[in-house]
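Shown here: the complex without one of its protein chains, the others still in place.
Read from first to last, the chains carry the letters A, B and C; within each, the first residue is number 1.
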Amino acid sequence: MARKLPMYKAISEAIAQEMERDENVFVMGEDIGAYGGIFGATSGLLEKFGLDRVRDTPISESAFIGAALGAASKGMRPIVELMFVDFFGVAMDQIYNHIAKAHYMSGGQVKMPIVITTAIGGGYSDAAQHSQCLYGLFAHVPGLKIVIPSNSYDAKGLMISSIRDDNPVMYFFHKGLMGLGWMPSPEEAAVEVPEEPYTVPIGEAKVVREGDDVTIATVSRMVYEALWAAEELEKAGINAEVLDLRTLVPLDRKTLINSVKKTGRLLVVDEDYMSYGMSGEVITSVVEKVGNELKALPRRIAYPDVPVPYSRVLEKFVLPDKEKIIAAVKEMVQ
Amino acid sequence: MARKLPMYKAISEAIAQEMERDENVFVMGEDIGAYGGIFGATSGLLEKFGLDRVRDTPISESAFIGAALGAASKGMRPIVELMFVDFFGVAMDQIYNHIAKAHYMSGGQVKMPIVITTAIGGGYSDAAQHSQCLYGLFAHVPGLKIVIPSNSYDAKGLMISSIRDDNPVMYFFHKGLMGLGWMPSPEEAAVEVPEEPYTVPIGEAKVVREGDDVTIATVSRMVYEALWAAEELEKAGINAEVLDLRTLVPLDRKTLINSVKKTGRLLVVDEDYMSYGMSGEVITSVVEKVGNELKALPRRIAYPDVPVPYSRVLEKFVLPDKEKIIAAVKEMVQ
Amino acid sequence: MGVEEIPKETLLEMYRTMHKIRTYEETLAKWYYEGKSPRFDISAGPIPGELHLSSGQESAAVGMCIHLKPEDAVIGTHRAHHFAIAKGVDLKKMTAEIFGKATGLSGGKGGHMHLFDVSKNFSCSGIVGASFPQAVGVGIAAKLKGEDYVAVAVGGDGAANQGTFHEALNLAAVWKLPVIFLIEDNGWAISVPKEKSTAVAKNSERAKAYGIPGVSVDGADVIAVYEVAKEAVERARRGEGPSLIEVRTYRLRGHFEGDPQLYRPKEDLELAKEKDPLRNFEKLLLEKGIATEEELSRIREENEKEVQEAIDFALKSPYPEPEEALKGVFAGGD
Partner (left out) sequence: MGVEEIPKETLLEMYRTMHKIRTYEETLAKWYYEGKSPRFDISAGPIPGELHLSSGQESAAVGMCIHLKPEDAVIGTHRAHHFAIAKGVDLKKMTAEIFGKATGLSGGKGGHMHLFDVSKNFSCSGIVGASFPQAVGVGIAAKLKGEDYVAVAVGGDGAANQGTFHEALNLAAVWKLPVIFLIEDNGWAISVPKEKSTAVAKNSERAKAYGIPGVSVDGADVIAVYEVAKEAVERARRGEGPSLIEVRTYRLRGHFEGDPQLYRPKEDLELAKEKDPLRNFEKLLLEKGIATEEELSRIREENEKEVQEAIDFALKSPYPEPEEALKGVFAGGD
């Protein structure tokens, strides 16, 4: 039976069901026990599974993320939470030099079924060290699958897929989608979620709105800004197709290219920094194949290359949103 | 007076001259003292400037790179060496959350005149944790200037500019360009270098070979692969323009776009990983402006999204090189 | 040494600062919840984002900073208002910053966790454990410049399990730098109690691992903190190297505002009230006849006025121009 669930509950439900199914699954991280995770992604787990399998850690990200590797090498399937993605710099070596590479470096001997969950996104004045997305940075280094759900249905299905995947998965949840009550979240992110376990395949983008005039490719919270923009654009007679990429590695270039072939126009919307990131990769992936079939220059609206400012007026100015999308699409379609 | 210098000597000469000019400049890093830096970038400095200003550190990259911030906040101009860029993950937080952002977060109160030097590149079987380039990853986060010289003249001039810059500069030198004797290096990288101090501006690309048929944009050691390819292509009647981008942040989009407008074709060559990196950014920067003026689909030859393999045959297969460039250009021009 | 040997002015100054901090924090809390009712919304109201207050921990800041000159550096944590105030940071500008205003320390770009005042050599950041290496750098600058200023790195008990703690203490000890590492032990890292995260009863014991002095002191007694801090600062100024101080304090409020504190035993909060350093100090001053109730109440009134003026200044100040967000990533124009 399906019920409407906020994303944070969909995630913790997925973890709980996998922990029931497979005793090798366990969770580590800061405040993931009694607190249930600062963003609720592990809520209820400690009560269900106890201190052994739901382990609050010291503030030692290198140690507990590196420990996930050791545990995985012994057949465990650890889930570790990096509280905010902004903290990655204290633990990145274990993530990308070891967890991401061990399978390849060992010639396939070692498997790394590790899920690293982490919170992304701004919009609530948490400033330069607590508001970033950074998935583009992780997508650059080989060996990590990059999963970024935008609603509770995908969140549960992708979490179950991530846990069952034999490879390291970085699972990015946007704070502003979790449906936490104390943090604004679009209503549309909390959708019907089946009670029983199910999977959403990693590596498949989803057309969340069909249209003929322009493809808006994006992920995470920006999916809603794109959808809201598309609604208004429709009133102006412009039909936007909105693509939720859902995973950046593997990137579903096929669905992306097919959409752009149909619409002839591509706008990428990205809450991560503009340069050397997702927006460039998505545009290039399209133009290197079908650049000659475009009716307009491809465009991108991304976080400009500035640290996230604190003051609300400043942050609002730089965050991509519905209005910026509408303006860009109108220019493209003219 | 100018003499031919290998790149490692050009770099250490630049540092020495700036240390003489400005007593606030000092150097820290592993084996940068008596050893002179594993790749020679600090050779001779200890003898000239003594233990106070040329400080061998413990293997504590977070501590000594973070210390650069503290020292800079007190008016020093530290140069710190991260021995291989592959190790960035143990110190990334200090680099990107603090050094890169302090100026912005402080509303301009704090200046961060720090140079972080680091060795990049493969081709000598040092495998997955000692052969990467990763400049694309650093270029993604705002607040760091990204400098990547390809010859000893630029190396000295860009180093002096980097030291005098009031902003953090990541200075990437390719091991295979340093002219070390024990590591192969193209002869062309060791060029005439004036004895006196001079600067090469950060943010200016250089056309290192003029041509009309295709623009090959690249950096670092790949500049030579591109030049060698261009020579052969000339025999086939194809005139390639080779662009040494030299700095990725700021990226000289003007020179890049002007070149592509002239040639109508763009090939990006990159020793860093393919996806979500430099190649995507360079192509997107061009097509979002002049994508409609291209005579061929833009292309890229980059390191495929795999960890660097150890065995020579494997590494050679994945490294971009002259042959791959020639083949791609021929297809583009047909 | 005891309270008798400290000049009355000094004691009253300490009282003034402690009480000012408390008044400030409790006033700020009120303003924080403005616009956040009936439902708590982190992004709403005049102070959006996280807010970590220091009520109950004033003695650590005041007992230390009373010994410091403006040239001495203090590097705080995410919970840093008390150190900022004790270090003499302008209350109006700091408040304006927290309210996201153009007149703030950083013009609204930094915010509550990123307070910078170069004139007072104060800074802080939102990354746990980041302060330690940065203070080492200030120590290096002092040594290289032959100055007698010192650096204080503040970290919580949670921060002491971060790798930077180890690296920075070792580096400061090896190089005999004028750095004081101050661990503010409030027994909690968000919801994780120290006993469950820390393998040693007192973090001061860890000083042995670096061959430096380590002292643990009861933060309920600001005079005890004063004495321990005095010794460490004098030692550092004399060039005798770093010290480690643990101040045992209690959090009077949640980790951040809005923290339901469900994880926290009632007795712990009661203990916090008992150990309240402000109340204790007040009692001491009166009992020992050092100050009269009138003197203290005059100070309290002055503080309330000063805090109110700071709030008024912040409230009346304009927000920054939105376009400011794009400026100031790099020094020297961008």
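Everything below uses one rule, namely that a contact is a pair of C-beta atoms (placed from the backbone, for glycine too) under 8 Å apart; a residue touches a chain by one contact, two chains touch by 3 or more.
All values reported here derive from a predicted model rather than from experimental measurement.
Engineer: Just list which of the chains on display the missing one touches.
Structural biologist: For the complete complex, the undisplayed chain touches A, B, C.
Engineer: So one chain is hidden, and I want to know which residue out of A:39, A:64 or A:224 touches that hidden chain in the complete assembly.
Structural biologist: Touching the chain that is not displayed is residue A:64.
Engineer: Hey, which of A:10, A:79, A:105 or A:200 is the one touching the hidden chain?
Structural biologist: A:105
Engineer: Quick one: say which of B:34, B:236 or B:327 touches the chain that got left out.
Structural biologist: From the options B:34, B:236 or B:327, the contact with the absent chain belongs to B:34.
Engineer: Of the residues in subunit A, which ones touch the absent chain?
Structural biologist: 26, 52-53, 55, 57-58, 60, 62-76, 78, 93-94, 97-98, 102-112, 142-143, 145, 165-167
Engineer: Residue by residue, what part of subunit C touches the chain that was omitted?
Structural biologist: On the subunit C side, contact with the omitted chain comes from 161-167, 169-170, 173-174, 196-201, 205-206, 208-212.
Engineer: Using the document's contact rule, name the residues of subunit B that touch the chain not shown here.
Structural biologist: Counting only subunit B, the missing chain is touched by 30-31, 33-35, 38, 56-60, 62-63, 86-87, 90, 123-130, 181-184, 304-307, 309-318.
Here is the rule we use: only the chains that are shown with their structure count from here on.
Engineer: Using only Cα atoms to place each chain's centre, name the chain farthest from subunit C.
Structural biologist: Between subunit C and every other chain, the largest centroid distance is to B.
Engineer: So which chain ends up in the middle if you average the CA atoms?
Structural biologist: Located nearest the centre of all protein C-alpha atoms is chain A.
Engineer: Quick one: report the Å distance separating subunit A from subunit C, using the average Cα coordinate of each chain.
Structural biologist: 35
Engineer: For subunit A and subunit B, let me know how many angstrom lie between their CA-based centres, rounded off.
Structural biologist: The separation of the two C-alpha centroids amounts to 31 Å.
Engineer: Centroid of subunit B to centroid of subunit C, CA atoms only: how many Å?
Structural biologist: 40
Engineer: Touching at least two other chains at once: which residues of subunit C meet that condition?
Structural biologist: Correct list: 104, 106, 108-110, 114, 125, 127, 163-164, 329.
Engineer: So which bits of subunit A are touching at least two other chains?
Structural biologist: Where subunit A meets two or more other chains at a single residue, that happens at 62, 86-87, 90, 127-129, 305-307, 309.
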